[in-house]
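One protein chain is absent from this view; the other protein chains keep their places.
Which chain is which? They are A, B and C, in the order written, and residues in each are numbered from 1.
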Amino acid sequence: MFFASDNSGPVHGAIMDALAQANQGYAMAYGADAIMDNVRDQIRTAFEAPEAAVFLVATGTAANSLALASHCQPYETVFCSPVSHIHEDECNAPEFYTGGAKLTLVGHSDKMTPEDLRSAVAKEETRGVHGPQRGPVSITQVTERGTIYSLDELKALTTVAKEFDLPIHLDGARFANALVVLGCTPAEMTWKAGIDVVSFGGTKNGCMGVEAVILFDPKKAWEFELRRKRGAHLFSKHRYLSAQMNAYLNDDLWLTSAKQANANCARLIKGLRAIDGVSFVHEPQANIIFCAFPRSAHQRLHDAGAQYHVWSGSLEGENPDELLQARLVCDWSINAADIDRFVALVKG
Amino acid sequence: MFFASDNSGPVHGAIMDALAQANQGYAMAYGADAIMDNVRDQIRTAFEAPEAAVFLVATGTAANSLALASHCQPYETVFCSPVSHIHEDECNAPEFYTGGAKLTLVGHSDKMTPEDLRSAVAKEETRGVHGPQRGPVSITQVTERGTIYSLDELKALTTVAKEFDLPIHLDGARFANALVVLGCTPAEMTWKAGIDVVSFGGTKNGCMGVEAVILFDPKKAWEFELRRKRGAHLFSKHRYLSAQMNAYLNDDLWLTSAKQANANCARLIKGLRAIDGVSFVHEPQANIIFCAFPRSAHQRLHDAGAQYHVWSGSLEGENPDELLQARLVCDWSINAADIDRFVALVKG
Amino acid sequence: MFFASDNSGPVHGAIMDALAQANQGYAMAYGADAIMDNVRDQIRTAFEAPEAAVFLVATGTAANSLALASHCQPYETVFCSPVSHIHEDECNAPEFYTGGAKLTLVGHSDKMTPEDLRSAVAKEETRGVHGPQRGPVSITQVTERGTIYSLDELKALTTVAKEFDLPIHLDGARFANALVVLGCTPAEMTWKAGIDVVSFGGTKNGCMGVEAVILFDPKKAWEFELRRKRGAHLFSKHRYLSAQMNAYLNDDLWLTSAKQANANCARLIKGLRAIDGVSFVHEPQANIIFCAFPRSAHQRLHDAGAQYHVWSGSLEGENPDELLQARLVCDWSINAADIDRFVALVKG
Partner (left out) sequence: MFFASDNSGPVHGAIMDALAQANQGYAMAYGADAIMDNVRDQIRTAFEAPEAAVFLVATGTAANSLALASHCQPYETVFCSPVSHIHEDECNAPEFYTGGAKLTLVGHSDKMTPEDLRSAVAKEETRGVHGPQRGPVSITQVTERGTIYSLDELKALTTVAKEFDLPIHLDGARFANALVVLGCTPAEMTWKAGIDVVSFGGTKNGCMGVEAVILFDPKKAWEFELRRKRGAHLFSKHRYLSAQMNAYLNDDLWLTSAKQANANCARLIKGLRAIDGVSFVHEPQANIIFCAFPRSAHQRLHDAGAQYHVWSGSLEGENPDELLQARLVCDWSINAADIDRFVALVKG
């Protein structure tokens, strides 16, 4: 019963096969391998972006930090949600990679609203050389609370950003999970909605460790390459990053896998909704949920070895009825039996 | 005929097997996986260093930059060879990770001498607050020119460094290739010789992409972890780094593989030595060699599709007899037939 | 009628005299001048801190950034008020000097409360290597809204910080203005209240451009010196910084000047309080005030050439009765006639 994260499950068999397949003979190092040509083509086709520059790195934090650094001067500020991964979970990597840019927190929840964004951006207007200058807007899709921006919501944000000529980054660590919910095309969720650069996640959705950064305008491609190398994120045996991403894109594995993860989570949600006293902190939309149930249920889960984050409160405590929040994540690999067992344990 | 680098060959089968083996069920993320416990134990045992802190990253540049950053203030200077990887091949990553420390080039060749080092270190003494302060010494073993420091040479360098209380880093991208030549223990080539922190390479010697950083004094372990995360080098699915390094250490694969690479290179060297007009720029000791032979031979190799770096001069040129240098690297996987064919082509 | 800032008035005559006095013959450069010895002695005596390390720089941003950088690792976060100078008015200088540390905003107003601070500090506890680590707490006295922490309020904040072993910085750009209001000793407002390092302002209180950084524990003195030089803030002709600070401390000029500035502001406050429809946004305590009055009054001031910041709203607008906020700052040099004329213009 592993609901702690979508980075704890196994790698998809098709990706393991692709790694084995790639492991033949010699290949050019540092991204000049032939498989990378396929990756580039597949991403350009999937995103209807024939000019896009595409790069691979091994961690989501690298993808985000390098994407931001390529679009942000050190005297600027990045606008993002206070619960964004770049703010809360990257140990100052964005500050490091941008050379000390600031992160300005927009609003007070998972999703930024256009009003919040406009207000935050406008505020920076008034300080001239004294305050940081306006830099990129970073949007997380799926958000860190499991919610999803609709296409209209995305466009409303990018419209504000574009008014001020700000570049827009999408942290798509769970890009596919959002896409299959929205039922739109990759282009619609990105450049057609005004996004300039995407961290396109693979690791959380069945890969071993690979993320693509897609720059729809290739003019910063060479700068990105240099920043990647300088950040020590250029792989010598790059073909093994390429092979993962290639297999991920082949036969829509990325979509199939995301659908499976979302379906697994839907099963979990359905089970939990049926239980009296379970409530959802954020309306579940993808494969991460936040829900509250009594300490006694948490203790049963804990005793049974279930792995997940107790998000608010502590397992230790006197009152068995006190509601504690759980953060539960389903990846593609979780099996129905584990889900059902988890639900049964909550029910008690 | 692929002699361009030891990062172009395939991953060793035992390591691919270990990845498949690791791909079962769930595992704690971010380095808390059980395989990592084995890795730590194996390295501590191999290095006779029960207190050592051990961390994995995916690239050699990350290993070097993080190792240096953990031992260098931004107002200090790193002492290194002018042909060191950290100076020539990391696109300012050490400067980036240290927050802008300088690299002071010691001597004029692949190996630093104690005299050169003392002279470079002493020079920094005279400028008070105006010059950078003395920071770590970084030694590369195998050097970037394929030569190897003897244990006495290593000790002579670390003795100078320790006189000035400077920490000492070993860039061991080809650690195993040197070790099997020296025929000493890992402890003898590191902490017993005065080394404080090692980049212990795996990628060039049969792994997919993994390097260990070993800190013999664990007091900077937590700082290292934070710098690794901030550098975006902490893998969520860390077990796949662990599995590689674990298999690499199992059954002395790392030593076997290095011996094979060196033996392959020895066959190449023997073949080349027998040819009139082939000379070696540096005395070959491990699995990288630099040798000079006529342009006409280079052209034959080129026409036959041989892959390697023409290190000085250009294939294009009128004089077929002009000597051009080649940099040739053998990994464990190169087969005898390719080596012999290469030699035959040089011979003409 | 210049109420825009306390950095727009002239330099005090005694300081100009000291500069002329210092301008004799030769002096050791880079802080080794004899006047600096006096400065160090005077500050140590004034602060009852015989071991303190004392350094001079020319700008408040340099003082703050270097003080913080000496007490903050790049993977840590500084805790400060959302309206602090280091957050709003230094164009990412603290981020730059710390190598990319984050600023965590505590509470929602000028003054941090111990509860806000504890809550912000505690929150960072939960993310392990993923979030930034807890770093220094920075307190501004006088705050950017013109209010003053009482000694008890200071101690309450430093008590929280010390529970977590965090170093504490005081941004004392208007140190003297606060001190004379509290009527305490410099020691009481600093190290006796738990402060570790102070930016001790001179520029806003009659100097030309000089701030002292006082480290009560001298163990980071050499690091500070190196960071100052590396930041390009070490003056060659340092005696002219020393001379300013020395004159500032002589005969309690710093206190006299601050009392005069506060008295000037008190006259302004008294005048404004007597006017119907003028309200104070923050309770005035020192020499900066924020008050609201009708647009029509602002327009009269503007037409008469009064210089100050319209803090909220815009001079342009239809409704003459709409209340717009003004930020008004008095330095020691403002004359009574200008103050009275300003008040009269507000009155209309």
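Note that a contact is a pair of C-beta atoms (placed from the backbone, for glycine too) under 8 Å apart; a residue touches a chain by one contact, two chains touch by 3 or more.
The model shown is predicted, which means the values in this text are computed figures rather than measured ones.
Enquirer: Quick one: which shown chains sit in contact with the chain that's not drawn?
Expert: It touches the following shown chains in the full complex: A, B, C.
Enquirer: Of C:T158, C:T203 or C:S242, which sits in contact with the chain we cannot see?
Expert: The one listed residue touching the chain not shown is C:T203.
Enquirer: For the chain not shown, which residue from C:F2, C:F79, C:F200 or C:F290 touches it across the whole complex?
Expert: C:F2
Enquirer: Just to verify: which one of B:E88, B:E163 or B:D251 makes contact with the chain not shown?
Expert: Answer from the full complex: B:E88 touches the omitted chain.
Enquirer: Which residue from C:A53, C:A120, C:I195 or C:L234 sits in contact with the chain not drawn here?
Expert: Of the candidates C:A53, C:A120, C:I195 or C:L234, C:L234 is in touch with the missing chain.
Enquirer: Tell me, which residues in subunit B touch the chain that this view leaves out?
Expert: 74-77, 88-92, 95-96, 98-103, 105, 127, 129-133
Enquirer: On subunit A, what residues meet the omitted chain?
Expert: On the side of subunit A, residues 30, 73-75, 99-100, 129-130, 133, 223, 225-227, 229-230, 234 touch the unshown chain.
Enquirer: Counting contacts across the full complex, list the positions on subunit C that touch the omitted chain.
Expert: Here the touching residues of subunit C are 2, 4-5, 7-11, 16, 19-20, 23-29, 57-62, 65-66, 90-93, 96-97, 203-204, 208-209, 226, 229-237, 240, 307.
The rule is short, and it goes like this: only the chains that are shown with their structure count from here on.
Enquirer: Examine where the copies subunit B and subunit C touch and state whether the two sides share over half of their residue numbers (same) or under half (different).
Expert: Because over half of the interface numbers appear in both copies, subunit C and subunit B meet with the same residues.
Enquirer: When you average C-alpha coordinates per chain, which one falls nearest the overall C-alpha average? Tell me, please.
Expert: A
Enquirer: Which pairing of chains accounts for the highest number of C-beta contacts?
Expert: Top-ranked chain pair by contacting C-beta pairs: A-B.
Enquirer: Rounded to the nearest whole Å, what is the centre-to-centre distance of subunit A and subunit B, using the mean of the C-alpha atoms as each centre?
Expert: From the centre of subunit A to the centre of subunit B is 34 Å.
Enquirer: Going through subunit A residue by residue, note those that touch at least 2 other chains and give them in order.
Expert: In subunit A, the residues touching two or more other chains are 90-92, 96.
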